[in-house]
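Take a look at this one; I'll ask things after.
Here's a slice of the assembly, chains where they normally sit.
Order as written gives the chain letters A, B and C; numbering starts at 1 within each chain.
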């Protein structure tokens, strides 16, 4: 399955903190940390664990540039 | 000025393609390419050029995890 | 590859209109039309054509409820 989203950053899960509805997931991407907030349901559905190899998927229209 | 957005990925602009309203901007972030679609107005306002050091800013709620 | 995004709506591509940077893609999902704006690059990369079976992927935090 290919995605239209242009950004698929390879990395490893380094932190998972679950709340009641959403969870914070941090991924190490080549030394830079990418933080995601996804639903607890997704964490369980993907059986996410520390150390998992994952991709951080980001639609290009969601990326702001700062200079 | 500090941002609430948790993701600020450092990189260099490697491509800028302008359309009529929006532009595609590619940034090399530690060897992985991040693609952004921003307004032409923003490209002009930031005077974006190939080789510029920039940050790709992404709110954590916009990051999907794939495993 | 499983996605954390909770919404994956199955449908068929019924329209593709390309601009200079982004394209409008319409998908028939069980009789309701879902419209997406993605990059031309993505349309080419996925080799999208009318009639293709696709999924419309939407992060739950992007869905507004109206009543």
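Everything that follows uses one rule, which is that a residue touches a chain if its C-beta (ideal position, glycine included) is under 8 Å from a C-beta of that chain, and two chains touch if they have at least 3 such contacts.
From a predicted model like this one, the values you see are computed outputs, not experimental measurements.
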Number of copies constituting the complete assembly, 3 shown: 6
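By our rule, only the chains that are shown with their structure count from here on.
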Per the centroid of Cα atoms for each chain, what is the distance between subunit B and subunit C, given in Å? 22
Measuring from the mean C-alpha position of subunit A to the mean C-alpha position of subunit C, what distance in angstrom results? 21
Would you mind pulling out the distance in Å between where the CA atoms of subunit A average out and where those of subunit B do? 17
Considering subunit A alone, which of its residues make contact with at least two other chains? 5-6, 36-38, 42, 46, 55, 57, 59-61
What does subunit B use to touch subunit C in their complex? 17-20, 22-24, 35, 37, 61-62, 64-67
Going by the contact rule set out above, which residues of subunit A touch subunit B in the complex? 5-10, 24-25, 27, 29-32, 34-38, 42, 46-48, 52-67
For the complex, give me every residue of subunit A touching subunit C. 1-6, 36-39, 41-43, 45-46, 55, 57, 59-61
